[in-house]
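Every protein chain except one is present and positioned as in the full complex.
A, B and C are the chain letters, set down in written order, and residue numbers restart from 1 in every chain.
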């Protein structure tokens, strides 16, 4: 990278890392931004965070381009509008942005759960009638166009 | 750094690292900024090590090839065998391995302090008659042959 | 006794409750926001349910989420801690409707004592002395002016629904009354959703002394002595101690007995605090807090009573396991609140990640904290990081011990300041040491007006 371009690239990559740094609301352990031969890596000490990171589920998102639909509240997750009815979604279904994928019952109120992304349902993580907590992953979606 | 261009790249890479350094509000463990063949890496000791390192005097030894003669015990350091006598060593003296460089009085016993290295006395750190602790640097020696 | 108790709170008080649950053999369920997923209580509680995002409105104040969490974990009771939902009678009522025991007084009592004007009238009736003031919240500014003129200046306007030292305004000059009324009403409406105010004579400099009471459902009631909380900044307590120093013990005994009597008279149950102003040898009732207080550990230190345990016992329908004769306070205890605030910048909350955190220890030193190295303090919540409590055979020993404990307390993090230096300054203040201080001490020390 002996040309003036390199300067721009480095600048761009560093800028990207800066943005990520600012965007993260939790302490980071490592950032890597790479563009061709240009690479930025930052790593923070992990002693204190090691336990925290270890306690988290493996981040499926990003790494494999799969996304979760997560519980928008604490409640009981149902696959279907009523007992015995067809589920809102099945494995392999193609769903649209905003499609209902289930129901969350909280304080006897049925709250629809909608997909925040379009794509194919690759896994239903929570069995029917299971209590879930806030932001618990419910189903896995492979985004459309991937 | 074979040509003017690479200098710019190095400068750019270093500047990028600087920016990232400033952007992080937590102590970092590692930064790597690479552009082609140019690479900047910074790595910090862990938090625990950092505290220890920060608390220690700047390590003159090694870095500048100067060595200390340190106190072998707790006591009072004297430059000369008795009050009014000539000091064992003066600034600029060339001393041999095992030369006496002072006296440490502990429990009324006079203990000779000997140089563990040969070379030139470049600094006397502890004034005559000062109490010193174990391993406190007493004089600085530029080793012979450096 | 309950098998499982859900703790509807966070920070040090959630940890405090979880500790007693474990000691009692009760399963504890912590609820947390996404900001608190790795907080200290989540390590100590037997189960953790994430109930919402960092904003308290959507997590720690989110009643449906908390009720759902209780249901899914099989909790039979909810401990509300302090702050958040602890003084919300609606929450207590919803708990009851959902078959959960709210660990606190009945919703009726909370309603009656939570309305400060009504509490004042109730307690005056129950025999407690009150300051000159209006029995009813005035309907408009003119009525307020009339009431204030009758009471005499300075007067204090207080939000009926206020608490925690907020929603109050002192008026010295009659010409300022109407404007102050409008301002305070507007802010009370905004903050508490209730614009009603009441008026009271304002006592410029006095001691803030409160009495800890504990009553069960079977007619037993005790007090655990008083706490002096006069070291305050804008009604936010910073240092608390027991017994109240420099006061005539016959006065404090009288207050303590009057408080427990009044509590019994209105049917109060559980742990409560009666706040009084003490001016010379006079004391007047201010308000009742229907919950555990931040500063409860000083009472625990001198009496040996675990107040959270007693709260849980009473809520479970058990009798108190102590009588007034069993309460024999011994020695002196002090609490200092270590807040992540910058006193030199008007006590602005500070945030950041703790790179080093070493609480004090050793003889007669207690620390209640949710802090640990690596904790990220966010601006979402209250800035209380740790409470340090020291005990001594006498006040002087307790204060020297406190200064020692604060001196060894390490809290480090980029951007994080604490109240430790200010606390140590107060400990050295001659007026405080001689117990000649009052609620204006800190204001005077800080050069505020």
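The criterion applied here is as follows: contacts are C-beta pairs under 8 Å (C-beta built on N, C-alpha and C of every residue); 3 or more make two chains touch, one makes a residue touch a chain.
Being a predicted model, the structure only gives us computed values, none of them experimental.
Summary of contacts with the chain left out: across C:205, C:378, C:397 or C:443, the touching residue is C:397.
In the complete complex, the residue from C:52, C:195, C:272 or C:297 that touches the missing chain is C:297.
Remark: the residues of chain C touching the chain excluded from display are 15-16, 19-20, 22-25, 40, 43-44, 297, 300, 304-306, 308, 330-331, 356, 358-359, 361-369, 372-373, 391, 393, 397, 400-401, 403-404, 407-408, 410.
Taking the complete complex into account, residues 46-49, 51-52, 55, 73-76, 106-107, 109, 131, 133-136 of chain B touch the chain not shown.
Here is the rule we go by: only the chains that are shown with their structure count from here on.
Each chain's centre was taken as the mean of its CA atoms, and the one lying most distant from chain C is B. Look at where the CA atoms of chain A average out and do the same for chain B: the two points lie 51 Å apart. Rounded to whole angstrom units, the spacing between the C-alpha centres of chain B and chain C is 54.
Of all residues in chain A, those that touch two or more other chains are 27, 47. Each of the following residues of chain C touches two or more other chains: 353.
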